[in-house]
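Excluded from the complex is one protein chain; the other protein chains are retained at their positions.
The block that comes next holds chain A.
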Amino acid sequence: MFQDGGVHALRLVAAGPEGTGVILVELGIVLLVLAFLGRVAAKLGVPSIPLYLAAGLLMGEGGFIPVDAGEDFLAVGAQIGVVLLLLLLGLEYSPQDLQHGLRTTWQAGIVDGLANGAPGFLLGIMMGWTVTASLLLAGVTYISSSGIIARLLDDFDRYANRETPVILSILVMEDIVMAVFLPIMAVLLVGASLVQGAVAAGIAIAIVAAAFFISLKFSAHVSKVVHSHSRELLLLSVLGLAFLVAGLAEAAQVSAAVGAFLLGLTLSGQVADDVRTLMPPLRDVFGGIFFVFFGLTIDPRDLWPVLLPALLLAVVTAITKIGTGMWAARRVGIGPKGQWRTGISLIPRGEFSIVIAGLGITAGIQPQLGPLAAAYVLILAIGGSLLMRFAAHIGGPAQWREELASRR
(Lines give C-alpha, C1' and ligand atoms only; values in the text may rest on other atoms or scores of the structure.)
Protein backbone atom coordinates (compact mmCIF):
# COMPACT_ATOMS: atom_id res chain seq x y z
CA MET A 1 0.00 0.00 0.00
CA PHE A 2 2.74 2.41 0.93
CA GLN A 3 4.84 1.56 -2.08
CA ASP A 4 1.90 2.14 -4.30
CA GLY A 5 1.26 5.49 -2.66
CA GLY A 6 4.91 6.37 -3.01
CA VAL A 7 4.90 5.71 -6.73
CA HIS A 8 1.76 7.77 -7.16
CA ALA A 9 3.18 10.62 -5.19
CA LEU A 10 6.35 10.55 -7.25
CA ARG A 11 4.41 10.62 -10.47
CA LEU A 12 2.30 13.50 -9.16
CA VAL A 13 5.35 15.57 -8.36
CA ALA A 14 7.03 14.65 -11.62
CA ALA A 15 3.95 15.57 -13.61
CA GLY A 16 3.22 18.63 -11.47
CA PRO A 17 2.36 21.83 -13.27
CA GLU A 18 4.99 24.39 -14.04
CA GLY A 19 5.91 26.33 -10.90
CA THR A 20 5.22 23.61 -8.34
CA GLY A 21 8.80 23.97 -7.19
CA VAL A 22 8.41 27.67 -6.60
CA ILE A 23 5.24 27.14 -4.57
CA LEU A 24 6.94 24.57 -2.39
CA VAL A 25 9.95 26.80 -1.84
CA GLU A 26 7.71 29.71 -0.85
CA LEU A 27 5.61 27.59 1.49
CA GLY A 28 8.78 26.19 2.99
CA ILE A 29 10.05 29.67 3.68
CA VAL A 30 6.72 30.76 5.17
CA LEU A 31 6.57 27.75 7.51
CA LEU A 32 10.21 28.16 8.54
CA VAL A 33 9.60 31.81 9.34
CA LEU A 34 6.64 30.71 11.50
CA ALA A 35 8.80 28.12 13.24
CA PHE A 36 11.46 30.72 13.96
CA LEU A 37 8.92 33.25 15.25
CA GLY A 38 7.27 30.60 17.42
CA ARG A 39 10.62 30.04 19.10
CA VAL A 40 11.16 33.76 19.58
CA ALA A 41 7.67 34.09 21.09
CA ALA A 42 8.31 31.22 23.51
CA LYS A 43 11.63 32.79 24.55
CA LEU A 44 10.06 36.20 25.14
CA GLY A 45 7.02 34.70 26.84
CA VAL A 46 4.54 36.41 24.50
CA PRO A 47 1.85 34.67 22.43
CA SER A 48 2.86 33.71 18.91
CA ILE A 49 -0.27 35.09 17.18
CA PRO A 50 0.90 38.73 16.93
CA LEU A 51 4.30 37.65 15.62
CA TYR A 52 2.70 35.49 12.92
CA LEU A 53 0.52 38.42 11.98
CA ALA A 54 3.53 40.72 11.79
CA ALA A 55 5.33 38.18 9.62
CA GLY A 56 2.40 38.18 7.21
CA LEU A 57 2.50 41.97 7.08
CA LEU A 58 6.20 41.96 6.21
CA MET A 59 5.69 39.41 3.45
CA GLY A 60 3.69 39.84 0.29
CA GLU A 61 2.86 43.03 -1.53
CA GLY A 62 4.51 46.13 -0.15
CA GLY A 63 6.52 44.02 2.30
CA PHE A 64 10.14 42.92 2.35
CA ILE A 65 9.69 39.31 1.26
CA PRO A 66 7.48 38.84 -1.79
CA VAL A 67 5.23 35.78 -1.70
CA ASP A 68 2.77 35.24 -4.49
CA ALA A 69 3.04 31.80 -6.07
CA GLY A 70 1.87 30.01 -2.93
CA GLU A 71 -0.89 32.46 -2.16
CA ASP A 72 -3.68 30.20 -3.45
CA PHE A 73 -2.59 27.44 -1.13
CA LEU A 74 -2.23 29.88 1.77
CA ALA A 75 -5.78 31.12 1.12
CA VAL A 76 -7.18 27.59 1.40
CA GLY A 77 -4.87 26.88 4.34
CA ALA A 78 -6.19 29.96 6.10
CA GLN A 79 -9.77 28.74 5.62
CA ILE A 80 -8.79 25.38 7.08
CA GLY A 81 -7.11 27.23 9.92
CA VAL A 82 -10.34 29.03 10.85
CA VAL A 83 -12.32 25.77 10.71
CA LEU A 84 -9.81 23.99 12.96
CA LEU A 85 -9.55 26.92 15.41
CA LEU A 86 -13.31 26.92 15.90
CA LEU A 87 -13.67 23.13 15.88
CA LEU A 88 -11.20 22.83 18.74
CA LEU A 89 -12.75 25.73 20.58
CA GLY A 90 -16.08 23.90 20.45
CA LEU A 91 -14.36 20.75 21.66
CA GLU A 92 -12.94 22.60 24.67
CA TYR A 93 -16.43 23.10 26.00
CA SER A 94 -19.08 20.55 26.70
CA PRO A 95 -22.67 21.57 26.00
CA GLN A 96 -23.11 21.51 29.81
CA ASP A 97 -20.36 24.13 30.15
CA LEU A 98 -22.28 26.35 27.76
CA GLN A 99 -25.59 25.86 29.54
CA HIS A 100 -23.95 26.59 32.87
CA GLY A 101 -22.22 29.62 31.37
CA LEU A 102 -25.44 30.97 29.92
CA ARG A 103 -27.25 30.54 33.23
CA THR A 104 -24.64 32.11 35.46
CA THR A 105 -22.96 34.80 33.35
CA TRP A 106 -25.51 36.17 30.94
CA GLN A 107 -25.60 39.51 32.75
CA ALA A 108 -21.83 39.84 32.62
CA GLY A 109 -22.09 38.85 28.96
CA ILE A 110 -24.43 41.75 28.19
CA VAL A 111 -22.31 44.28 30.09
CA ASP A 112 -19.21 42.90 28.36
CA GLY A 113 -20.81 43.19 24.94
CA LEU A 114 -22.05 46.75 25.41
CA ALA A 115 -18.95 48.11 27.12
CA ASN A 116 -16.47 46.63 24.68
CA GLY A 117 -18.45 46.58 21.45
CA ALA A 118 -19.60 50.21 21.70
CA PRO A 119 -16.15 51.85 21.35
CA GLY A 120 -15.44 49.89 18.17
CA PHE A 121 -18.86 50.67 16.73
CA LEU A 122 -18.61 54.39 17.56
CA LEU A 123 -15.13 54.73 16.09
CA GLY A 124 -16.34 53.05 12.89
CA ILE A 125 -19.25 55.47 12.60
CA MET A 126 -16.98 58.44 13.39
CA MET A 127 -14.62 57.43 10.61
CA GLY A 128 -17.58 57.41 8.24
CA TRP A 129 -17.85 53.63 7.84
CA THR A 130 -21.10 51.85 7.05
CA VAL A 131 -23.15 50.36 9.90
CA THR A 132 -22.13 46.84 8.85
CA ALA A 133 -18.42 47.67 8.85
CA SER A 134 -18.76 49.42 12.21
CA LEU A 135 -20.55 46.38 13.63
CA LEU A 136 -17.65 44.20 12.50
CA LEU A 137 -15.25 46.54 14.29
CA ALA A 138 -17.46 46.26 17.37
CA GLY A 139 -16.99 42.48 17.16
CA VAL A 140 -13.23 42.93 16.85
CA THR A 141 -13.01 45.04 20.00
CA TYR A 142 -15.53 42.96 21.92
CA ILE A 143 -14.08 39.49 21.83
CA SER A 144 -11.12 38.57 24.04
CA SER A 145 -8.74 35.87 22.91
CA SER A 146 -9.61 32.69 24.77
CA GLY A 147 -6.56 31.02 23.18
CA ILE A 148 -4.07 33.56 24.52
CA ILE A 149 -5.77 33.98 27.89
CA ALA A 150 -6.20 30.28 28.69
CA ARG A 151 -2.57 29.70 27.73
CA LEU A 152 -1.30 32.52 29.93
CA LEU A 153 -3.44 31.48 32.92
CA ASP A 154 -1.77 28.08 32.66
CA ASP A 155 1.72 29.58 32.23
CA PHE A 156 1.29 31.81 35.28
CA ASP A 157 -0.19 28.94 37.36
CA ARG A 158 -3.43 30.74 37.91
CA TYR A 159 -5.91 27.95 37.28
CA ALA A 160 -6.39 27.39 41.00
CA ASN A 161 -7.07 31.09 41.66
CA ARG A 162 -10.55 31.96 42.79
CA GLU A 163 -11.15 34.58 40.12
CA THR A 164 -10.27 32.18 37.29
CA PRO A 165 -13.77 30.68 36.92
CA VAL A 166 -15.08 34.22 36.38
CA ILE A 167 -12.56 34.82 33.60
CA LEU A 168 -13.27 31.48 31.95
CA SER A 169 -17.04 31.85 32.08
CA ILE A 170 -16.86 35.31 30.49
CA LEU A 171 -14.78 33.76 27.70
CA VAL A 172 -17.39 31.02 27.25
CA MET A 173 -20.10 33.64 27.10
CA GLU A 174 -18.21 35.56 24.41
CA ASP A 175 -17.86 32.43 22.34
CA ILE A 176 -21.60 31.81 22.55
CA VAL A 177 -22.28 35.39 21.49
CA MET A 178 -19.89 34.89 18.61
CA ALA A 179 -21.87 31.87 17.39
CA VAL A 180 -24.87 34.17 17.00
CA PHE A 181 -22.94 37.26 15.87
CA LEU A 182 -21.09 35.63 12.96
CA PRO A 183 -24.18 34.38 11.09
CA ILE A 184 -25.87 37.76 11.52
CA MET A 185 -22.81 39.50 10.08
CA ALA A 186 -22.62 36.95 7.27
CA VAL A 187 -26.17 37.90 6.30
CA LEU A 188 -25.59 41.66 6.59
CA LEU A 189 -22.42 41.38 4.51
CA VAL A 190 -24.33 39.92 1.59
CA GLY A 191 -25.80 43.39 1.36
CA ALA A 192 -29.29 42.80 2.63
CA SER A 193 -31.33 45.81 3.72
CA LEU A 194 -31.94 46.26 7.44
CA VAL A 195 -35.37 44.59 7.31
CA GLN A 196 -34.19 41.77 5.06
CA GLY A 197 -31.16 41.51 7.31
CA ALA A 198 -33.30 41.27 10.44
CA VAL A 199 -35.41 38.48 8.91
CA ALA A 200 -32.36 36.61 7.65
CA ALA A 201 -30.62 37.11 10.97
CA GLY A 202 -33.65 35.65 12.72
CA ILE A 203 -33.41 32.61 10.47
CA ALA A 204 -29.67 32.34 11.09
CA ILE A 205 -30.19 32.46 14.84
CA ALA A 206 -32.93 29.84 14.56
CA ILE A 207 -30.57 27.57 12.59
CA VAL A 208 -27.83 28.02 15.19
CA ALA A 209 -30.27 27.36 18.02
CA ALA A 210 -31.58 24.26 16.28
CA ALA A 211 -28.06 23.00 15.62
CA PHE A 212 -27.17 23.67 19.24
CA PHE A 213 -30.21 21.74 20.40
CA ILE A 214 -29.43 18.85 18.06
CA SER A 215 -25.83 18.79 19.23
CA LEU A 216 -27.04 18.55 22.82
CA LYS A 217 -29.48 15.80 21.98
CA PHE A 218 -27.51 13.62 19.58
CA SER A 219 -24.02 14.26 20.86
CA ALA A 220 -23.58 10.62 21.90
CA HIS A 221 -24.77 9.23 18.55
CA VAL A 222 -22.54 11.44 16.41
CA SER A 223 -19.57 10.74 18.64
CA LYS A 224 -20.18 7.02 18.36
CA VAL A 225 -20.25 7.08 14.56
CA VAL A 226 -17.02 9.05 14.37
CA HIS A 227 -15.20 7.08 17.03
CA SER A 228 -12.33 4.83 16.02
CA HIS A 229 -9.31 3.37 17.76
CA SER A 230 -7.20 4.05 14.71
CA ARG A 231 -5.78 7.57 14.87
CA GLU A 232 -5.71 7.75 11.11
CA LEU A 233 -9.39 6.88 10.74
CA LEU A 234 -10.41 9.17 13.57
CA LEU A 235 -8.50 12.09 12.09
CA LEU A 236 -9.92 11.45 8.63
CA SER A 237 -13.50 11.21 9.84
CA VAL A 238 -13.32 14.25 12.10
CA LEU A 239 -11.58 16.39 9.49
CA GLY A 240 -13.96 15.22 6.78
CA LEU A 241 -16.98 15.94 8.92
CA ALA A 242 -15.59 19.33 9.97
CA PHE A 243 -14.96 20.49 6.39
CA LEU A 244 -18.32 19.17 5.24
CA VAL A 245 -20.28 20.86 8.04
CA ALA A 246 -18.28 24.08 7.70
CA GLY A 247 -18.81 24.16 3.95
CA LEU A 248 -22.53 23.51 4.25
CA ALA A 249 -22.82 26.19 6.94
CA GLU A 250 -21.00 28.64 4.67
CA ALA A 251 -23.36 27.79 1.83
CA ALA A 252 -26.34 28.42 4.13
CA GLN A 253 -24.71 31.75 5.11
CA VAL A 254 -24.28 30.74 8.74
CA SER A 255 -20.48 31.08 8.27
CA ALA A 256 -18.07 28.16 8.17
CA ALA A 257 -16.60 29.11 11.53
CA VAL A 258 -19.91 28.68 13.33
CA GLY A 259 -20.53 25.32 11.65
CA ALA A 260 -17.16 24.07 12.87
CA PHE A 261 -17.78 25.45 16.36
CA LEU A 262 -21.13 23.67 16.64
CA LEU A 263 -19.61 20.42 15.39
CA GLY A 264 -16.94 20.75 18.05
CA LEU A 265 -19.63 21.10 20.69
CA THR A 266 -21.42 18.05 19.36
CA LEU A 267 -18.43 15.73 19.68
CA SER A 268 -18.06 14.49 23.21
CA GLY A 269 -16.71 11.72 25.38
CA GLN A 270 -13.84 9.56 24.19
CA VAL A 271 -13.86 11.07 20.68
CA ALA A 272 -13.49 14.58 22.10
CA ASP A 273 -10.60 13.47 24.32
CA ASP A 274 -8.83 11.75 21.43
CA VAL A 275 -9.31 14.65 19.03
CA ARG A 276 -8.11 17.10 21.68
CA THR A 277 -4.80 15.29 21.87
CA LEU A 278 -4.54 14.63 18.12
CA MET A 279 -5.62 17.86 16.51
CA PRO A 280 -3.86 20.79 18.24
CA PRO A 281 -0.61 20.50 16.23
CA LEU A 282 -2.62 20.55 13.02
CA ARG A 283 -4.63 23.52 14.27
CA ASP A 284 -1.48 25.40 15.23
CA VAL A 285 0.05 24.93 11.78
CA PHE A 286 -3.05 25.97 9.86
CA GLY A 287 -3.93 28.62 12.45
CA GLY A 288 -0.44 30.05 11.91
CA ILE A 289 -1.07 30.08 8.16
CA PHE A 290 -4.35 31.88 8.81
CA PHE A 291 -2.64 34.69 10.72
CA VAL A 292 0.11 34.97 8.12
CA PHE A 293 -2.43 35.05 5.31
CA PHE A 294 -4.40 37.76 7.06
CA GLY A 295 -1.19 39.78 7.32
CA LEU A 296 -0.38 39.02 3.68
CA THR A 297 -3.64 40.53 2.48
CA ILE A 298 -2.72 43.81 4.16
CA ASP A 299 -0.23 46.22 2.70
CA PRO A 300 1.92 47.41 5.64
CA ARG A 301 1.92 50.90 4.14
CA ASP A 302 -1.81 51.04 4.95
CA LEU A 303 -1.04 50.63 8.65
CA TRP A 304 0.33 54.13 9.23
CA PRO A 305 -2.91 56.08 8.68
CA VAL A 306 -4.83 53.81 11.08
CA LEU A 307 -2.15 53.56 13.76
CA LEU A 308 -3.49 56.41 15.88
CA PRO A 309 -7.16 55.24 15.82
CA ALA A 310 -5.97 51.70 16.60
CA LEU A 311 -3.92 52.91 19.56
CA LEU A 312 -6.80 55.01 20.86
CA LEU A 313 -9.21 52.11 20.46
CA ALA A 314 -6.76 49.77 22.20
CA VAL A 315 -6.45 52.06 25.23
CA VAL A 316 -10.19 52.63 25.52
CA THR A 317 -11.17 48.98 25.12
CA ALA A 318 -8.41 47.85 27.49
CA ILE A 319 -9.99 50.10 30.12
CA THR A 320 -13.54 48.91 29.34
CA LYS A 321 -12.40 45.27 29.57
CA ILE A 322 -10.78 45.94 32.93
CA GLY A 323 -14.03 47.55 34.07
CA THR A 324 -16.12 44.61 32.85
CA GLY A 325 -13.86 42.06 34.51
CA MET A 326 -13.73 43.93 37.81
CA TRP A 327 -17.49 44.33 37.85
CA ALA A 328 -18.10 40.64 37.13
CA ALA A 329 -15.57 39.54 39.76
CA ARG A 330 -16.97 41.85 42.44
CA ARG A 331 -20.45 40.42 41.88
CA VAL A 332 -19.28 36.96 42.91
CA GLY A 333 -17.39 38.20 45.94
CA ILE A 334 -13.81 38.27 44.67
CA GLY A 335 -11.47 40.59 46.62
CA PRO A 336 -9.95 43.81 45.19
CA LYS A 337 -6.73 42.21 43.98
CA GLY A 338 -8.60 39.36 42.35
CA GLN A 339 -10.93 41.86 40.66
CA TRP A 340 -7.95 43.64 39.22
CA ARG A 341 -6.44 40.39 37.93
CA THR A 342 -9.77 39.46 36.34
CA GLY A 343 -9.97 42.79 34.52
CA ILE A 344 -6.39 42.70 33.29
CA SER A 345 -6.70 39.10 32.14
CA LEU A 346 -9.50 39.90 29.72
CA ILE A 347 -7.50 42.49 27.73
CA PRO A 348 -5.70 40.31 25.14
CA ARG A 349 -7.48 40.18 21.78
CA GLY A 350 -6.40 37.70 19.18
CA GLU A 351 -7.62 34.97 16.89
CA PHE A 352 -11.34 35.81 16.92
CA SER A 353 -10.89 39.51 16.32
CA ILE A 354 -8.95 38.45 13.22
CA VAL A 355 -11.64 35.94 12.21
CA ILE A 356 -14.29 38.69 12.43
CA ALA A 357 -12.17 41.22 10.54
CA GLY A 358 -11.44 38.51 7.97
CA LEU A 359 -15.15 38.29 7.20
CA GLY A 360 -15.16 41.96 6.25
CA ILE A 361 -12.02 41.61 4.14
CA THR A 362 -13.47 38.71 2.16
CA ALA A 363 -16.59 40.77 1.52
CA GLY A 364 -14.44 43.80 0.70
CA ILE A 365 -16.65 46.29 2.51
CA GLN A 366 -14.15 48.64 4.13
CA PRO A 367 -10.50 48.83 3.04
CA GLN A 368 -9.40 50.24 6.40
CA LEU A 369 -10.96 47.47 8.51
CA GLY A 370 -8.14 44.99 7.86
CA PRO A 371 -5.22 47.28 8.68
CA LEU A 372 -7.03 48.73 11.71
CA ALA A 373 -7.87 45.28 13.09
CA ALA A 374 -4.32 44.07 12.47
CA ALA A 375 -2.78 47.03 14.29
CA TYR A 376 -5.33 46.74 17.10
CA VAL A 377 -4.70 43.02 17.63
CA LEU A 378 -0.92 43.50 17.47
CA ILE A 379 -1.14 46.12 20.22
CA LEU A 380 -3.54 44.28 22.53
CA ALA A 381 -2.21 40.74 22.03
CA ILE A 382 1.28 41.82 23.05
CA GLY A 383 0.29 44.60 25.44
CA GLY A 384 -2.42 42.50 27.10
CA SER A 385 -0.06 39.57 27.66
CA LEU A 386 2.57 41.81 29.19
CA LEU A 387 -0.02 43.45 31.44
CA MET A 388 -1.19 40.00 32.54
CA ARG A 389 2.36 39.03 33.41
CA PHE A 390 2.92 42.15 35.48
CA ALA A 391 -0.63 42.59 36.85
CA ALA A 392 0.56 42.01 40.42
CA HIS A 393 3.34 44.61 40.10
CA ILE A 394 1.08 47.27 38.65
CA GLY A 395 -1.07 46.87 41.74
CA GLY A 396 -4.56 47.93 40.72
CA PRO A 397 -6.90 50.67 41.87
CA ALA A 398 -7.26 49.37 45.44
CA GLN A 399 -3.51 49.53 45.98
CA TRP A 400 -3.18 52.92 44.31
CA ARG A 401 -5.84 54.32 46.61
CA GLU A 402 -4.01 52.95 49.63
CA GLU A 403 -0.73 54.46 48.48
CA LEU A 404 -2.39 57.79 47.88
CA ALA A 405 -3.91 57.73 51.35
CA SER A 406 -0.61 56.87 53.01
CA ARG A 407 1.18 59.64 51.10
CA ARG A 408 -1.24 62.22 52.45
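In this section, a contact is a pair of C-beta atoms (placed from the backbone, for glycine too) under 8 Å apart; a residue touches a chain by one contact, two chains touch by 3 or more; residues count from 1.
FYI, contacts and distances are computed from a predicted model.
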"Choline dehydrogenase", "Spore gernimation protein GerB", "Cation:proton antiporter regulatory subunit" or "Amino acid ABC transporter permease" - which is the UniProt name of the missing chain: "Cation:proton antiporter regulatory subunit"
Quick one: say which of A:134, A:164, A:297 or A:353 touches the chain that got left out. A:164
Touch with the omitted chain, as defined above, among A:45, A:335, A:364 or A:397: A:335
On chain A, where is the contact patch with the chain that was removed from view? 92-93, 97, 100-101, 146, 150, 157-165, 168-169, 171-172, 273, 276-277, 334-335, 337-338, 341
